[in-house]
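Only one protein chain is missing; all other protein chains are in place.
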Amino acid sequence: MKRRLSLPTRRVDLQRRIPFFYKKRTCYGVKGDTIATALYASGVRIFGRSLKYHRPRGLYSMDGECSNTMMTVDGVPNVRTETTLLREDMVIEEQNVLFSARNDLLGFMDRLDRFMPAGFYYESLHKPAILWPMAAKMVRKAAGLGHIDPGFRFSGICDEIYPAADVCVIGGGPAGMSAALAAAASGMRVILLEARPWLGGSFDYRLYAAGETMPLYEQAGELSSRVASNGGIRVFTRTAMVGGYNDNLVTAVTEGTPEDPFDYRYVEIRTKSVIVATGARERPLLFENNERPGVMQPDCALRLARTYGILPGRDAVFSVGHDFGLEAALDLSDLGVSVRAVADVRKDGHDPALLEEIHRRNIAFFPGWAAALAEGNKKVNSVRLSQIGTGRSRAFSCDLLAAAAGHTPACEPLALFCGRLAYNETTGYFLPGKYPPGVFAAGRVLGLEAPTSIRASGEWAGHEAAAFCGADCHAAAKDARKALDGLPGPHAGSNWIAHPGPGRKRFVCFDEDVTEKNVRQALARGFDVPELIKRFTAAGTGPGQGGISGHNLPLLVSALTKKNAAVPTTVRPPLRPVLLSAYAGNGREMTKKTPVHEAQAKQGAVFRRVGSWHRARYFSADLDVTEEVANVRSNVGILDASTLGCFRIFGPDALSALQRVYAGDMSAIRDGRIKYAAMCNHDGCVIDDGVVIRTGTNDYRFTTSTGRAGETGEWIRYHTRFEKWDFHLVNLTDGTGVINLAGPRARDVLEKITDADISNEAFSFGSWRAFRLAGGIPVTCMRLGFVGELSFELNIPASFMQAAWDMLLEAGRDMALRPFGVEAQNVLRLEKGHVILGQESEQRTNLLDLNLGFLWSRNKDIKPVGADALGQAESDPNRLTLTGIRMADTHAVPPDGSVIVNNAADRRVIGYIGTIRKSAAVGAVVGMALVEGPYTREGTRLAIYDGHSNMNVFQHATVVRMPFYDPEGERMRI
Amino acid sequence: MSLLIQCPICGRRNGYEFRYGGEDKGPYPDGPSISPAQWYDYVHANTCRAGVVREWWCHRQGCGLWFTLFRDTGTNVQVSAPEGEQ
Partner (left out) sequence: MNSIQRRSPVVFNALEKEVQDRDGWRIVKKYAGEGAGPYLVDLSHLPRWDLQDRDLSAYRPAGVPIPESIGESRIHETLMVNRMNRTQATIWHMAPNSDVMPDEKAFTDIRENTACLAVLGSGSIALSEKVSRLDLADPAHRTPSLLQGPFARVPCQVVLLRNQTGREGFIFMFSRGYAGDVVDTVLFAGREHGLRPAGEDRMFDFI
């Protein structure tokens, strides 16, 4: 199709052709085209088929208000082609069609509407029950929009940005630009958001202005160049606002162009003040076949011509309810469209200048008339206009019907900030009753139509917003208000929607194929408010988010019930469909790595996330880690335990703070000795365990579990928040590399790399020493026995870790020293009956349940957190208690967490398994479980649900004494 | 998600930076041992009022301070101290 070359309003570059693929053939658009305009210019009129009835659908509006023009683009379903810029070599496919959109083999669905009343999906095909799975499958095949390919992976680049502003202006039309300029004049940091690729709003493609000397598009150009040269205003184009929240948080998404370093960018703006200048859109007119391809909104038709240089049709009929509709008819007529007739629902109140122009061009004009029926099988070929109230009608053949009932505000952002909107009798608009502090509105969204008023309201809002932010511009705001009050106010609008008529295919919502008849059906069923009708009929729940039905539904309901005032349904973010990838932004999950992460990776470690860390889990493909475990038991291994929390606490009241949070008595720590200790919450439940050492006067170091390190500082400060204690905490976790050197030959290895006396006499189990390794590496070494063998826990400054790790590997080379992972540690400590909190315990497990009562100090003077609850729990014999179990079968290992019942007949749940593993050292499958007190006697037989298979199959276990391995603990004391 | 909180040290910050620490119920009841009822009231019983509530918050991702503030639970907005409560 040939495009108009010489329009000053044109936004596409006709010299730069862009190839794309549509239905396997190459088509061309031009730079600046959206996918929809490129297709329209290529002659495409039927873009796809509708959700339920498979009706042909085409271009109706231009800002993505409905699903009509959604298509699959480069494998991504439901791309809004009206707002997506055309890129080279895009592959564009139709949706919801069998064969093609033009000849859809499911088109017969349109004639089955009698069998699909409102709510049909909820009520039909469910009985008999056996029918439903098959019916659901068929419905899913026939209905719906795009097709999701489970194998599809989004390959675009998503990004994010968090700019801050004093004033955020939503909408870059004349009101928004005027507002931004006014606010920036007071020195405010202003952000201006515009969903389209350029500023200008409704002025951008319009000439006509009553009493204006400069065409509107030139005014837009003048404003936007002032905005561009203003250093205080940041403009985000192609950026649609999607969310508005408390404390004036605005979220938006930018769609990238090929020149941008991203495809989508999530924009989150924290602003002091918000100005909503989102303008108005056209309110759809209801008539039979009101969504037939060839029917479009006057604004859409005008923008096709003015912005994209495409004549929307040859012969046009207009059915409008607003002056803008008349203006569009005149302009399109001047651009070469043959306008056959213009109907206007208004009997009077038209702009006389426009009427004069219509008469001058001999265009047939019908005041008080509206479209009643669009005819044509797949595309409009004629329109029947009829007089409101009399039924007189006339038909006109045409290929374009530009129809709208009037304007309606794009007020969704206001609804997000201001809450429920109310119907305004003057304008027929839904507007907020009151604005929260710092939120303002300007321009057409308020019903202003006169260009001077639109600009003046923007200026007023800009000054008000600046004043709200503290700028000294109250006088300017007052003057702007006075100027605005002297200009034409909001126009008188109508709430007229449609002729009352019998038609079955008058669509209220295009996305969900909801007709006026469906709304009547819902009313007949007793759903009498829009919010309920929306849910029952699904009107407005589609991807257009009520862009078509949002205001017509409440107006229609109000008109049909004749008793309820029109109340719009709730507006929720996102206002436009947003890819989850766009919300995820650059999507990085921040994870900590230990200083020897890379070294372990090279040694074949498989990592898992524990708390905020990556930890090496396995060093082989053997998930039973048999060799890793055996090597620690018989030779020596090293484990990277750097992820353990490590803290320094010091100051005159450090001991008091420790006494508060640890269950035990911390005053009894001897020099050079290690105190094992646990923290409880107020319920007496264990939240953490670790060791405490005293390094000097009022100076302590303590460790926490990996997952708890981040919260420990908060925990201690929380539980001392009412005290005036003088103590200080330093989190040393990340700076403290920890290597657990464990196994019978651990001392032999360590002796090779230190001169310190580490003999059992000089350095016994349960004590700590500070010394240096070869090369001067400082270590704090603890003799602990978590895995049950002789072990040295070396605390090493992080920057030395790699050197120390390499040194140990070298020193232990001839003693079969090998790294082991957390799974091997898990088996080793299980054999010793040592608990890991969170595996053997859950939120309700207290210190006593874990047989750790010896860690609780009953000294009433200390009274640590949880002491009262432990006192209360002590006398309860039925609590779940830590119990050792041994499976009857020596091979089958039930999953961790398996449920334990008293016996296979009763099946009363009496506990569950914490950890269970095959133990080579014990020669059986052993585990630790939490079991009700009465069932914890040695020898008790327990039944365990086999989680892997049938729920009626049980395995059996016996309660045994713990620890399973080296019960006297001799091996760790050598 | 959009709640702004005034940290006494860092100023107004995004609510995500903070940890909620529950209603401010004052210090743990004093005495060598307390009754189960007293313990229960302190640990588990909350007013859950719709309106202005005094709460503990911790600026966990910032300065780490625990402090109290007043929040309107109806609007999820921090408010200034009601009269007579400072």
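Brief remarks on what is shown
We just call them A and B in the order they show up, numbering each chain from 1.
Basically, contacts are C-beta pairs under 8 Å (C-beta built on N, C-alpha and C of every residue); 3 or more make two chains touch, one makes a residue touch a chain.
Here the structure is a predicted model, which means the values were calculated and not measured.
Among A:576, A:592 or A:971, only A:592 touches the chain that is left out of the view. Across A:800, A:856 or A:935, the residue that sits in touch with the chain not pictured is A:800. Checked against the hidden chain, the listed residues A:59, A:192, A:777 or A:929 yield one contact partner: A:777.
Contacts to the hidden chain, counted on chain B, fall at residues 9-10, 13-14, 16-17, 59-63, 65.
Residues touching the missing chain, restricted to chain A, are 159-164, 189, 261, 268, 270, 586, 588-595, 612-613, 643, 648, 650-651, 696, 698-699, 726, 728, 730-736, 774-777, 797-803, 807 (touch as defined at the top).
We take it that only the chains that are shown with their structure count from here on.
Chain geometry summary: the mean Cα position of chain A and that of chain B are 27 Å apart. The touching residues of chain A, counted against chain B in their complex, run 245-249, 270, 682-683, 713-714, 717-718, 721-722, 860, 863, 865, 868-869, 871-872.
Against chain A, the residues of chain B that register as touching in their complex are 1-4, 14, 19, 21, 26-28, 32-34, 36, 39, 42-43, 56, 58, 60, 64, 66, 75-77.
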